[in-house]
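As structure tokens, the structure follows; a few thoughts come after it.
A single protein chain has been omitted; all remaining protein chains appear in their positions.
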Amino acid sequence: MNSINVVPLFVIIPLFSAFFISIVGKFVKRNAVYALSVIPCILLSFFSFNALRLLQSAPGHMLLYKIGGWAPPFGICMAVDAFGVFMLVVVNLVALFICIYSTGYMEKYTDMPKFFTLFFLMLTGMNGLIVTGDLFNLFVFLEIASVASYALVAFGTEAEELEAAFKYAIMGSVASCFIFLGIAFLYGFTSTLNMADMARVLATSHSVFIIPFVSALFIMGFGLKAALVPFHAWLPDAHPSAPASISAMLSGVLIKTLGVYALARIFFNVLGITATHLAVFRFLGAISLVIGVVLALSQWDLKRLLAYHSISQIGYVVLGIGIGTPLGIFGGLFHLLNHSVFKSLLFLNSGAIDYSVGTRDLKHMSGLKEKMPITAGTNMIASMSIAGIPPFNGFFSKLIIIFACVQAGYFGYCLIAIVGSILTLASFMKVQRYAFLGELRQACQNVKEAPFVMKFSMIALAVICVLGGFLLLPSLRPFINNAVDVLIEGAKYSAIILGETAK
Amino acid sequence: MMIYLLCLILFCIGLYGVLRKRNIVKIIVGLGIIEYSMNLFFVLLGYRTHGRSPIEARTENVLNMVDPLPQAVVLTSIVISLAVTALVISIAIRIYEYYGTFDITKIKRLKG
Amino acid sequence: MELYILLIFMIFGAIVAIEARDLLSSVIAVGAVGFALCLAFLVLKAPDLAITQLVVEILCLIILIRATINRDLPLAIEGRWFFNTVSTIVFVAVFLFFAYTALKELPAFGDPIMSVVKRYIEQGTTETGAVNLVSAVILDFRAYDTLGEATVLFASVIGIMAILRRKGRKKIEEKEDAS
Partner (left out) sequence: MRHNPDAGMSIIVKTVTRLTVGLILLFGIYIVLHGHISPGGGFAGGVIIALSFVHLMLAFGKDVASRKLSKNIASNLEAVGALMFLLIAVAGFFGGSFFVNILEKGTPFKLFSAGTMLLNNVAISLKVGVGLFAIFLALVILEGSKKKK
């Protein structure tokens, strides 16, 4: 099996384990299902690092895989470049630790095999979306990830969860309809569905109204999947009601792959980025940054507070990418990596508290430091890095975004970024003070620490949080820099793919 | 050109139904109409005047065939809309079991 | 010409479906719109789609009626706050205006530019052996889409089975014996 065959494995492994678990799940003991679910995750993270190594030697820094043996414009091709591998590493690493965590956390829910089946289907959707080089295929895998996440949000069938899942499902499918309409317009105009072929036709054609209208449709569709402000209404309800490991997966990875990655890939590589697109991105990023933080200040439910912070941090990422300069995109992608690590850690901590204490309300718990030292420690690290305290990774990425704002001359956005960071720090001080410091409430006397499995994944993510800062070292920097180059010269994407098939 | 506009008007009626109505079943009905108009729009793009359906005839070589690619895409999209509609209906049934009503203004246990 | 008639009928059916006060009649109106769509597919020379749309429509109707039939339903009370109506109408108007300008640039109805599809039509049967070119595209040229498609349906079946199970969470006292 030569090296190029690693690319379809990113979809085959999670799909195969999803089908296998749903068959075997009922007849096998619990820890057999746990083993059956952790092993594919380990394989996937190994292959994503393997793909990183493969990329250096690949021609044109692109792993092109022709499905069914058909050349790209006729069949579907899988195109994995530096930006794709960057996202694969982030997604599969975070998914590995969340999978280990949920083997412990799912004791509270019935019907555990169905949970892992839906978990792997969501992972299939995300990996398939990152790997594909075809626009309609991107829509199909977006639907797989969305349908799996609608069902997972409503997994514990309580009243609030069903209402939140209903609101999320309706807004999600309306967004998918806008995306499908955009694809229909593009097919009508270019008569091809392959992203590279479409980019070539769009570059040579002279269209005055098509591209602005289609980009408006895509911004509405993918903006809702990425929870940017005008379309964020579903996120504060959906994330708290989902099981903790799923809300970590949702806000850590799902809104980034379905929203930010798809937006960046389509706008930079297919439609061809223009100054107005970048201005719209900066504007949306700045608004969601401010509104997310302001709404988060008044929240008392821990997971709802974290959900609002997801909106504001996504605002940082989109603001970073919207600056358009190489430094700005570097800051945006670096913050995307950091945010998925420390935001999933924060949600895992809230899950651990929910698991042992049983409540999510900050008013009812205090002084948990004595009883749950490890959760308190990891929460401290994660809060420090999300608020941007120097030694941790959040600080470096926000710093780069602020430098990029100053360098590009957007002083207003730079001010907003700084104010946002301060308000984030304020609200996480509140979380620390109410949840962990202060005297131990008598209700929480018999609270015991979370089981080993949950502690292990929380500590692992905390270690990544601390080490994240060192990604700026010259040796590790090309990891993100190649992803930035892919976005900067967008047109090269189609030249490589079509060039590669020509020879 | 006019037929595309009629199709998009159907899209807007469905959108109006989803955004504006208070009853859950009406929202699901609006969603169904959006998906119908979306599928119709894609197939309209592939139609060829006086075209023939894209199936080879045994006797003669069919020349002016209609575009088969939108048909393959819309077949997939029809089954996706069935999957999403079935999921949303099952959520609606469970919601009716808990809240006793289909009116979304009364289903407000979530804060904020 | 009959396409225009079908589309006008669908628009009226959709308006009836949205505005009907009784839920059952709005569900039946959607059924009518679905069947008109099936006829439109036949007129547009897409027999595969007509069969699939007809059959999927029937199943969707059965499930929808099942959800609304034996519920003691108050009639859908009209009226929602004023801002929502205005914002919906403004959004629809802006959407239609820009769609109209973009539609002018699309190739005219009836002659699509078939750059990629030319190969499917000419060498479809020889390369895949299938006579029905739509099946050739679905199961050979773009079979990966159909795999994704089957997974979407699989995900929704597992999701529905997960949502419709009787007890979602274990109660506290049950947790001890389970773990």
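First chain written, first letter: the chains are A, B and C, and each begins at residue 1.
The working rule: contacts are C-beta pairs under 8 Å (C-beta built on N, C-alpha and C of every residue); 3 or more make two chains touch, one makes a residue touch a chain.
Here the structure is a predicted model, which is why all the values come from computation and not from measurement.
**Student:** Among the chains included here, which ones are touched by the excluded chain in the whole complex?
**Tutor:** Hidden chain contacts in the full assembly come out as A, B, C.
**Student:** Can you work out which residue in C:16, C:113 or C:161 touches the chain that's missing from view?
**Tutor:** C:161
**Student:** Which is it among C:10, C:29, C:56 or C:99 that touches the chain not included here?
**Tutor:** C:56
**Student:** Give me the chain B residues in contact with the hidden chain, please.
**Tutor:** 53, 55-56, 58, 75, 79, 86, 90, 93-94, 97
**Student:** In the full complex, which bits of chain C touch the chain not displayed? Write them out.
**Tutor:** 47-48, 50-52, 55-56, 58-59, 62-63, 66-67, 125, 128-132, 134-136, 138-140, 143-144, 146-147, 149-151, 153-154, 156-158, 160-161, 164, 166
**Student:** Can you list, in ascending order, the chain A residues touching the missing chain?
**Tutor:** Counting only chain A, the missing chain is touched by 1, 5, 8, 12, 15-16, 19-20, 22-23, 26, 65-69.
One rule holds for everything that comes next: only the chains that are shown with their structure count from here on.
**Student:** Looking at which chains touch which, would you call it a line, ring, star, complete or other?
**Tutor:** complete
**Student:** Centroid of chain A to centroid of chain C, CA atoms only: how many Å?
**Tutor:** 28
**Student:** How far is the middle of chain B from the middle of chain C, if each middle is the mean of its Cα atoms, in Å?
**Tutor:** Each chain reduced to its C-alpha mean, chain B and chain C end up 3 Å apart.
**Student:** Chain B: which residues touch two or more other chains?
**Tutor:** 15, 45, 69, 73, 76, 80, 83-84, 87, 91-92, 94, in rising order.
**Student:** For chain A, what residues touch not just one other chain but two or more?
**Tutor:** Correct list: 136, 140, 143, 147, 150-151, 154, 157, 162, 165, 188, 193.
**Student:** Which residues of chain A touch chain C in the complex?
**Tutor:** 15, 18-19, 22, 67-68, 70, 73-76, 107-111, 114-115, 117-118, 121, 124, 128, 136-137, 140-141, 143-144, 147-148, 150-152, 154-158, 161-162, 165, 185, 188-189, 191-194, 197, 207-210, 212-214, 216, 358
**Student:** Which positions of chain B touch chain C when the two form their complex?
**Tutor:** Touching chain C from chain B are residues 1-10, 12-17, 19-23, 25-26, 28-30, 32-33, 36-37, 39-40, 43-49, 51-56, 65-69, 71-76, 78-80, 82-87, 89-94, 96, 101-103, 105.
**Student:** With touch defined as at the start, can you tell me which chain A residues reach chain B in the complex?
**Tutor:** Interface residues on the chain A side: 136, 140, 143, 147, 150-151, 154, 157, 159-160, 162-166, 169-170, 173-174, 176-177, 180-181, 184, 187-188, 193, 236-237, 241, 295, 299, 301, 304.
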